[in-house]
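Apart from one protein chain that is not included, each protein chain of the complex appears where it belongs.
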Amino acid sequence: MTLRVAFLGYRFMGTAHANALARLPMFFPDAPETRRQVLIGRDESALTEAADRLGFAETATGWREVVDEVDVFYDLAPNYLHADPAIAALDADAHVLCEKPLAHTLDDAERMAAAAADSDATAAVAFNYRFLPAVARAKYLVETGELGEIRAFRGRYLQDWLADPTAPWSWRTDADLAGSGALGDLGAHTLDLARYLVGDVARVSGYTRTFVDERPDPEGDGTQPVTVDDAFTAQLAFENGATGTVEASRVAPGRKNDHRIELDGTDGALRWSLERPNELLVRRAGARGFERELVTDPDDPYVDHWWPPGHVLGWEHSVVHENAEFLTAAVAGESHDPDFQAGLAVQRLLDAIQRADANGRWIEC
Amino acid sequence: MTLRVAFLGYRFMGTAHANALARLPMFFPDAPETRRQVLIGRDESALTEAADRLGFAETATGWREVVDEVDVFYDLAPNYLHADPAIAALDADAHVLCEKPLAHTLDDAERMAAAAADSDATAAVAFNYRFLPAVARAKYLVETGELGEIRAFRGRYLQDWLADPTAPWSWRTDADLAGSGALGDLGAHTLDLARYLVGDVARVSGYTRTFVDERPDPEGDGTQPVTVDDAFTAQLAFENGATGTVEASRVAPGRKNDHRIELDGTDGALRWSLERPNELLVRRAGARGFERELVTDPDDPYVDHWWPPGHVLGWEHSVVHENAEFLTAAVAGESHDPDFQAGLAVQRLLDAIQRADANGRWIEC
Amino acid sequence: MTLRVAFLGYRFMGTAHANALARLPMFFPDAPETRRQVLIGRDESALTEAADRLGFAETATGWREVVDEVDVFYDLAPNYLHADPAIAALDADAHVLCEKPLAHTLDDAERMAAAAADSDATAAVAFNYRFLPAVARAKYLVETGELGEIRAFRGRYLQDWLADPTAPWSWRTDADLAGSGALGDLGAHTLDLARYLVGDVARVSGYTRTFVDERPDPEGDGTQPVTVDDAFTAQLAFENGATGTVEASRVAPGRKNDHRIELDGTDGALRWSLERPNELLVRRAGARGFERELVTDPDDPYVDHWWPPGHVLGWEHSVVHENAEFLTAAVAGESHDPDFQAGLAVQRLLDAIQRADANGRWIEC
Partner (left out) sequence: MTLRVAFLGYRFMGTAHANALARLPMFFPDAPETRRQVLIGRDESALTEAADRLGFAETATGWREVVDEVDVFYDLAPNYLHADPAIAALDADAHVLCEKPLAHTLDDAERMAAAAADSDATAAVAFNYRFLPAVARAKYLVETGELGEIRAFRGRYLQDWLADPTAPWSWRTDADLAGSGALGDLGAHTLDLARYLVGDVARVSGYTRTFVDERPDPEGDGTQPVTVDDAFTAQLAFENGATGTVEASRVAPGRKNDHRIELDGTDGALRWSLERPNELLVRRAGARGFERELVTDPDDPYVDHWWPPGHVLGWEHSVVHENAEFLTAAVAGESHDPDFQAGLAVQRLLDAIQRADANGRWIEC
């Protein structure tokens, strides 16, 4: 059976997921077959061009009529457009992959998680960095006890595309459309990895800052107010006793996509950065320092699908692997990890960090 | 017009080029359209599986009958199978992309270059690293004079897959099939970049070594003799007066695909490694040290076809870009750079290094 | 005039400061002349050996009788022995250099700062990292506006010497003797650099953890309770609006002395680590990435006293520079920066972080 797929959204992540679907037959021949059936958007001419380029058979300008006609629904729209389409798709028993963060409000995220729980379909939230070989290997090293008990997590995600105060306003800088700024856009990834690699968070402290409070209107002469954070910091207290610090910024000069994760355990430690996604620094028990692993060996996660050792993968491969996992789970009637519950758990942390900031105190999660 | 394409060979580089062709429509929509028509190999069952996976319409067990039926011929076979098929294809006016090194002997390379000169078709040799954004940017910085006059080139290409003496014999360890070992397999890339970035080489000195002189026969119980080098070193004297050192090894523990290039100029300097292919270290005129550029900005070579800044590309993208350039040149009736003359120039250096080693003296090129 | 100097304490920092005094004549000939007059300690035989090795003319087993007899008093004793000796020395008009943190309690620190304010002598707290060339250069770049307005500070100080649960109890793991653990031992340095490079802190949030709650008694068979933190994290809100995160650990496997500082500004950014103390990573306005500066040029701070470019300095040079500055200020009747007020300011942050942790809320500073 070939799965009929619809995408809501066709820009950056639309291309990334279309590319993933296009590559599965050659590199993951055991993954389910898919047909890119319907591409959904509002601007008809852009939509037509995108559908042609991304290999979709049809276009539609509304999502409501589509959810009943496809087997799989990808919600790649701005955050405020996550809940209703995703819930409708799940209600129609379509499998759903939703971009992160799960929603722009905690209420929406809860509604989505409830809909997922009520549906037989598979619901996935797109925390794609879990599917990079080096991150998957980090998880393996934690699970197999190489590091011992985890005592500290450090995560930060730094970009600089908003460092220029003349960078234009977009939905990503608007609270009503995005929910939050660096927090939900970047921090959601980091918080997911914190939960994935360490476990549940008991309490958080937060601080958010908006440095540039208005930006040029992309469709006019004036400016629009920026109503989300440019940067945030947070402390985490994990349930297992580990400490955590998390930080993100879209105004950090010289950082293009610097998502760094560090773990300290009783026996060992790990370090990783998205700017060098194939490298994992591992301090093993009894070793003097960190060993640089190039995670491109045939027995590393996902690597046997690709190239010989040392022929490094790129960012986009995380999305290919994510799609292979999601579609395989969907066809098998299984849940995908991370699912909407995982998305909700991160949303609760996003919300708690904002409340902790607003109240000047730690918030129980 | 859709170009009908045949591949001779379907393993590592077969997959890499099939992937490249499959990705062009989405990411390089202006590149010529292609149809993967015929996959050529000897083992019928493996061939059928590969054709299915790589998206080829047909298979064939001999190349002679295919060259007349396609527009483009990819020679991805072991080195000793480069000359005759490529020449036949060119004689049939098929465009040819041939894997590196151009041939297993200098004689073959000369015949191939002559055939290319006599043909109206486009002949390309697959020095794919030229097409990584960071390497293309290095070329740009040299061409625009950022570094001043080049005084020194350092290149080394280190791998460790033959460090284990029980790694099996293959065509890559046999002089009759491969021509040379680390020299032609890895050094050919480095020597091409030396010529690309610095210019013609006037003289070479060489040294080659075989550390493991027999390896297990993959098809039997015994061993086969290793008749190629495991490692080589060379000095270059460029025509412009620059010094050069080039080195490669397939027995360098801990190096997976460590192809490093350094350039010193009168005003600046460059450093690059294939294990971090998206990074270029640039020492600009007047600066104190090297600046790390993540070559993922929209105006960097090829990058606007892909993702936002910081979303790094992998090894395989070099092959995608190479194919876009080659096919575009082919349809336009233009030559591709690097062409068979460039492949021949490198082959002459490979041959000169071997003769320099054999004779214990510098050889004029 | 030759300054007569007394040291209270003769272990690690005693050796470091004795070395500094011994090196000034050759490398800082303009610095005041000193005589190592009295070495103070309790264990007479160890004291005699140390005085001989460190070049002291005399020994004493109590500090009270010494403070009137010397011109300069170095308090290098455990934290609980900072206040009384330092105050007595200042009251006797001896110049005082006190190791960090200034005291083991905020009360003591306040008494010390008051004594310093009442004394004509120079009082210095030993935040020696300010005097590394790379850190001094970082300060220069901030002051001259190269980075623009500072928006973010990240500091962490990681060591692993207590990762082993059998590492023995010492005064450094006892709250009555040390005041705090990683917080005061390591975090004090980081917080001083935060104030030095960014400015005053308005509010803090804190979290402290003790992972190993008892350790072998070094003088017996049993164990002693650990009453200080093994690790802490904190968020800072600077008065100028910048965000800050600070973290320290003595149980971070693989980190020997990894004190990292990062600054983001509106125009540029900085990165530095104590494990590579001579290197400063600078992202300049308009640049693509970080430039690695080896801060060993003749016009870099302090460097002209030493070696040609590239002949790197070590950790101990920070202490030599600190002593040159302190003694020069003392003889000139000027204050040293950082003085006891700066030490008190850091102590207030240490105290605030502990209270923030205890109360689960941000504390105004």
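As written, the chain order gives the labels A, B and C, with residue 1 at the start of each chain.
In the analysis below, contacts are C-beta pairs under 8 Å (C-beta built on N, C-alpha and C of every residue); 3 or more make two chains touch, one makes a residue touch a chain.
Every value quoted in this text rests on a predicted model; they were computed, and no experiment measured them.
A.B. asks: Pick from B:G254, B:P298 or B:G333: which residue touches the chain that isn't shown?
C.D. replies: Missing-chain contact among the listed residues: B:G254.
A.B. asks: Have a look at A:A114, A:A202 or A:A287 and name the one touching the chain we're not showing.
C.D. replies: Spelled out, the listed residue whose C-beta touches the missing chain is A:A287.
A.B. asks: Extract the touching residues of chain A with respect to the undisplayed chain.
C.D. replies: 287-294, 297
A.B. asks: Can you list, in ascending order, the chain C residues touching the missing chain?
C.D. replies: Residues touching the hidden chain, for chain C, are 12, 15-16, 18-19, 22-23, 25-27, 29, 53-55, 159, 161, 255-258, 274-278, 294, 296, 306-317.
A.B. asks: So which bits of chain B touch the chain we can't see?
C.D. replies: 151-152, 154, 156, 158, 163, 203, 205, 207, 209, 211, 231-235, 237, 241, 243-245, 247, 249, 251-255, 264-269, 283, 287-290, 360-362
Throughout what follows, only the chains that are shown with their structure count from here on.
A.B. asks: Would you kindly state whether over half or under half of the residue numbers at the chain A/chain C interface are used by both copies, giving same or different?
C.D. replies: same
A.B. asks: What whole-Å value do you get for the distance between chain B and chain C if each is reduced to the mean of its CA atoms?
C.D. replies: From the centre of chain B to the centre of chain C is 54 Å.
A.B. asks: Could you tell me which residues belong to chain B and also touch two or more other chains?
C.D. replies: Those would be 294.
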